[in-house]
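Every protein chain of the complex appears in place save one, which is left out.
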Amino acid sequence: MSGVAEERGARAPWALTAPALMLFVGVLLIPLAMTVMLSFHDWGQYKGIEPVFILKNWYEIAADPYYAEMFWRTFRIAILTTLLTALLGAPEAYILNRMSGRWKSFFLLVILGPLLISVVARTLGWALLFGGNNGLVNKLLMSLGVMRSPIPFMFTETGMVVALAHVMMPFMVLSVWAALQRLDPQIENAAMSLGAGPVTIIRRIIMPQIMPGVLSGAIIVFSLSASAFATPAIIGGRRLKVAATLAYDEFLNTLNWPLGAAVATLLLFALVLIVVGSNALIERRYAEVFR
Amino acid sequence: MAYLELDRVAKQFGAQTVVDDFSLSVGKGEFISFLGPSGCGKTTTLQMIAGFLDPTRGAIRLEGKDLTAIPPARRGLGIVFQSYALFPHMTAAENVAFGLEMRKVPRNERAERVRAALAMVGLAGYEDRHPRRMSGGQQQRVALARALVIKPSVLLLDEPLSNLDAKLREEMQIELRQIQRTVGTTTILVTHDQNEAMSLSDRIVVMSQGKIEQIGTPQETYEKPASAFVSQFLGKTNDFAATIDRTAAPARLVVGSWAVPAPAGFNGAVTVSVRPERIGFGDAGLTARIVTRIFQGNHWLFQCDSECGPAIVIRQNDGKAQPAEGDAVRLTWRPEDMSARARESA
Partner (left out) sequence: MRRNGPLALIFHTIFVIIMLAPILVVCLVAFTPEGYLSLPTNGFSLRWFRAIANYPEFIHAFWVSLGLGALSSLVALLFAVPAALAIARYRFRGRDALAALFLSPLMIPHVVLGIAFLRFFTSAGLGGSFAALIIAHVIIVFPFALRLTLAAATGMDRTVEMAAVSLGAGGWTLFRRVTLPLILPGVISGWALAFIQSFDDLTMTVFLAAPGTETLPVRMFLYIQDNIDPLVTSVSACVIAITMSALILLDRFYGLDRVLAGKGDTGR
């Protein structure tokens, strides 16, 4: 009886949501608006922040190729990370889904659990394995005489992509796994009874159906990778900056807040645009399949 | 004076009228059923009595007092829901005690009344069970005890037996009737099951599309359906087009090639309803041919092709020989076994 709700007290929902709404307006929307404003303020080494309206910071970002290169690196890393998670995560989700009950939930826990473990700890693990001469894998390989010098990992884009992919992998597995749950368990048998081989089944039957899951996973992974801070900061250090670490430096080291705010605002709007845009595309593309 | 009275009650959701012009007087201690298919407005009416919905128009009065202004928590009605709606985090006894607690009944009296209520529904000894560890029938009994223990002015039952299997449902019907008789609580049952309505109620309110089709005792609604809907909904029936001719003396009712003495009232085009078990095979009557013959244990079911359209006949299995498929027969019945009503246009 959903009618019950509308009947008694049309004001009730607003009374119940009002505290949360006020909280969000007061402590989320206003600070975000202030940040956008801040990106138009002036800043000087000695005068600090000047509350005027100028396009100086935006002009600097547009004119200085340093920023273009940095944003391009940010999105390149995010794209590669997304591809890597999709290529490995989707098959893994499929394999996981074919396991028997107890193993399935065990490995699901093993793979999804890290999602909730500190990103700092997880990235630290990669630094321990591959970090320069002291990296455990590097030491092992060098002592075995396989290599002379350590695998370049720290302060490289490859290192960032690998570590980020590891951090983001659970999101992809989860997303594909959710799509697999909607599959009719008999569908593979049906395809087989019609004479399809395993490759055909995966290519023609499974892939098209889990594609929305892969894509929505890709959107999550992409947006989180493009704005990631901890992993790029630990692996990339001061040398290889991405948008998030650059904004951090502007705010806490250089103290040029307006410029940092401009970088953050640009990152926010670029991501919102990409995410909303690709969501709309996916929905249009797959509207017929899943409704 | 009526105990519970619904006076031209109507309910609209937006432009859609769900219940319209519903008037009913319920006497104290009476057992009333609202019977109809899903979407006929019977549950909406129950919800308005309970106070979960406000009527768009009309009044609901209990002992002459207007109920509509009283919030549901203060109406003092006992309700048994289709899903039982037991509190899963409380034991059976705690469930039953909840209403008494809300009424600030002292602890000792509470315990006594809870024990008595559970005993009444045959659940003595189940006080500390949680609903999850009880069968559907047991949960149903707890829900009933919980509703009755507060000595409600009216007991509202919303499809209470529909989640039980057939055998258990029959047992519960008998038990429900006995309990209601003992306690004497005025009861309203909402159901889509005509057997349930007939076996339990003093009077049945047959509803369709938000309107009352007929109010009457089970026998009245079955024997003298007021509309095609009622005759169809309450079991199988045969409707034949017929004509009443009052120019002849004595007045005749002509159905197909068969003429019988006309019943009182009506003139011209009418519809007559005859229950399949009232039709026999005789020498005079409608000409017909048996299309299929189905044996169903205690009776035979015949589907016939008669001169007035398809007809169903049910004959008791009394061990005598029955006509076979393809046989030509004549369908006959006593004048008092049919009910006539003005022919409905459309």
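As written, the chain order gives the labels A and B, with residue 1 at the start of each chain.
The rule is short, and it goes like this: contacts are C-beta pairs under 8 Å (C-beta built on N, C-alpha and C of every residue); 3 or more make two chains touch, one makes a residue touch a chain.
Being a predicted model, the structure only gives us computed values, none of them experimental.
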{"item": "Which of A:V52, A:A68, A:I95 or A:M147 contacts the chain that the document leaves out", "value": "A:I95"}
{"item": "Touch with the omitted chain, as defined above, among B:A59, B:M102 or B:I174", "value": "B:M102"}
{"item": "Among A:A86, A:V161, A:A218 or A:A247, the residue in touch with the chain that has been omitted", "value": "A:A247"}
{"item": "Hidden partner interface residues of chain A, rising order", "value": "1-2, 4-6, 10, 12-14, 16-17, 19-21, 23-24, 27-28, 30-32, 34-35, 38, 88, 91-92, 95-96, 98-99, 105, 107-129, 131, 134, 136, 166, 169-170, 174, 177-178, 185, 188, 223, 226-230, 233-234, 243-244, 247-248, 251-252, 257, 260-261, 264-265, 267-268, 271-272, 275"}
{"item": "Contacts of chain B with the absent chain, listed as residue ranges", "value": "50, 52, 71-79, 81-83, 85-89, 98-99, 102-103, 143, 146-147, 150"}
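Heads up, the rule we're going with is that only the chains that are shown with their structure count from here on.
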{"item": "Where chain A and chain B are represented by their mean Cα positions, the distance between them in whole Å", "value": "60"}
